[in-house]
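A single protein chain has been omitted; all remaining protein chains appear in their positions.
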Amino acid sequence: MNHAIETQQLHYRAGKTFEIKHLDLHVAPGSIYGFLGPNGSGKTTTIRLVLGLVRPLAGRITVLGCDVPRDAPRVLARVGYVPEQPHLDPTLTVRETLRFQAAFYATWDWPCAERLRRQFELDEPMAFGHLSKGQKGKLMTLLALAQRPELLVLDEPTDGLDPVVRRDILSALLDYVSERHATVFVSSHLVHELERICDWIGVMDNGRLVIELPMERFKNGIKRLRVAGAPPRVAGPPFVLLARERANGAVETWIVREWEPEMARYFESIGASLRDVIDLDLEEGFVELLRTFRVLRP
Amino acid sequence: MFGVMLYGQWKWSRLIIVLATVAGFALPIISVQGAAQSELSPLRVEELLDAVQKWGVLYPVLAAALGLLVAITTWAPDHRGRHVHALSLPLPRWRYVLLRFSSGAVLLAAPALAVLAGSLLATGTATIPPGLQGYPVALALRFALAVVVAYAVFFAVSAGTARTAGVILGLIGGVILVQIIANVANLNLDLFDRLQILVLNWPGPLAIFTGRWMLIDV
Partner (left out) sequence: MFDQVDPRSPTPLYAQIANRLRIAIASGELRPTAPLPSVRQLAAQLRVNPATVVQAYRDLEDEGFVEMRQGAGTFVREVAPESRGRERARQASALVRKMLTEAGRLGVSIQELQAAIAEEIGVGTS
């Protein structure tokens, strides 16, 4: 299967401390891939590498079947990019900005742009520099969508925006995806938003890709278990034991991955009793995953 | 694509272009004031040549300033924020740079043509004393070339990072300003000349700025 985005052993360094190593990303076509990670983990840099804005030290990048950064200009015609910070000419009005962008993309759809402009309530004569943060965000989303791209790359598209604007942007995005079956690669640290729309999740921490898997497996797979009477050392559990915490009393809290309900039998075999299985939402699962990942790789 | 670039360029630099066009038209006319009389005594001829030469210093200054300012405005919209929009546009970098350069160059035609018009008008209406000649076309051509050279140089400088470009251009701008003030105040401060000797001593396109700029000469 040809991935929409694929990187192999990507390596990049900036300054003395920031480094991205062994990055192997796989974004399936037609999927909505959520790129999660704390601030400073390298999400924006990875996006810049994928779009050919920055050159890697080593490794291969393939976007929509083309090699990046070698074929970057050709690929960028099919990719809609919404960067983290507003970057457009502040003296141009909304109308002039649309005209500027339209000149560069053969696939630009004016009726769609006009429809979105009205939907987002962006008046034509307003100068870009005078728009509020939310309006800028909406305009940049508009620019990416009106281009009718095959791939949308969004870097923290709703960060710092109020809930109403976030809702508008998400709806417009999902509307486009339904219509066009485009692939979406969205990075965010707003976990709750990604939770409802993504079918794949990639977690980044400190320049490394911690894990990459379908959303359902991630959400359902991480559980908090309350276990009583477990021996200090356990060998070969059927699940992946991420952490064990001892609270007051005899009941411990175990954080596990790849949990299946049948594995409850395991506890009888080690002479322990499983008191409870607690679901973690995506945010808690994400936090637990990072916590254990950092402990294992200091 | 060129259309929208030109439009954006016009928005940023229209004030400069308009002012330079007016200045370029007025300069030759002002420099020959006093030559409308039918007969000029030898003393008057001296004064005329003196005036033409004095005002002539402003041509390279205007050319350099114009080239500098238009070059800055060419890159101004790109030097904003951390992400340079141009990099995510679907065209090779060299093509983008070419589009930017051309859009600035097209606008520079206006002041150059204004100098030509002003020079033709000045030499046409003034009475040129016998033994002297007017060189309107040569002057205008030289001006146009100087503008292009200045624009190209500053364009290349501006294409670098915003901060280094700003510093360099600020310094040059300051020198030009001092020279203009000194000229208007009729001080015999030939800063530009001295700098020219320092910087422009090697042959090449920059040499176009050296020497005298004479609309009317022997």
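The letters A and B name the chains in turn, as written, and every chain counts its residues from 1.
Methods note: a contact is a pair of C-beta atoms (placed from the backbone, for glycine too) under 8 Å apart; a residue touches a chain by one contact, two chains touch by 3 or more.
Model, not experiment: these values are computed from the prediction.
Q: Specify the shown partners of the omitted chain in the complete complex.
A: A
Q: So which of A:Gln8, A:Gln85, A:Asn220 or A:Thr253 would be touching the chain we can't see?
A: A:Asn220
Q: Have a look at A:Val82, A:Val177, A:Ala272 or A:Leu290 and name the one touching the chain we're not showing.
A: Residue touching the chain left out of view: A:Val177.
Q: Given the contact definition stated above, which residue among A:His22, A:Arg70, A:His192 or A:Arg294 touches the chain not shown here?
A: Reading the full complex, the residue touching the unseen chain is A:His192.
Q: Taking the full complex into account, find the residue in A:Asp24, A:Asp123, A:Glu260 or A:Asp281 that is in contact with the omitted chain.
A: Once the missing chain is taken into account, the touching residue is A:Asp281.
Q: By the contact criterion defined above, which parts of chain A meet the unshown chain? Give residue numbers in ascending order.
A: Interface residues of chain A facing the absent chain: 32, 167, 170-172, 174-175, 177-179, 192, 195-199, 216, 220, 279, 281-282.
Operating definition for what follows: only the chains that are shown with their structure count from here on.
Q: Considering the complex alone, what residue numbers of chain A touch chain B?
A: My answer: residues 51, 53, 73-77, 81, 83-92, 96, 99-100, 103-105.
Q: Per the contact definition, I'd like the list of chain B residues that touch chain A in the complex.
A: Going through chain B, the ones touching chain A are 1, 3-4, 7-8, 11-12, 77, 80-85, 87-92.
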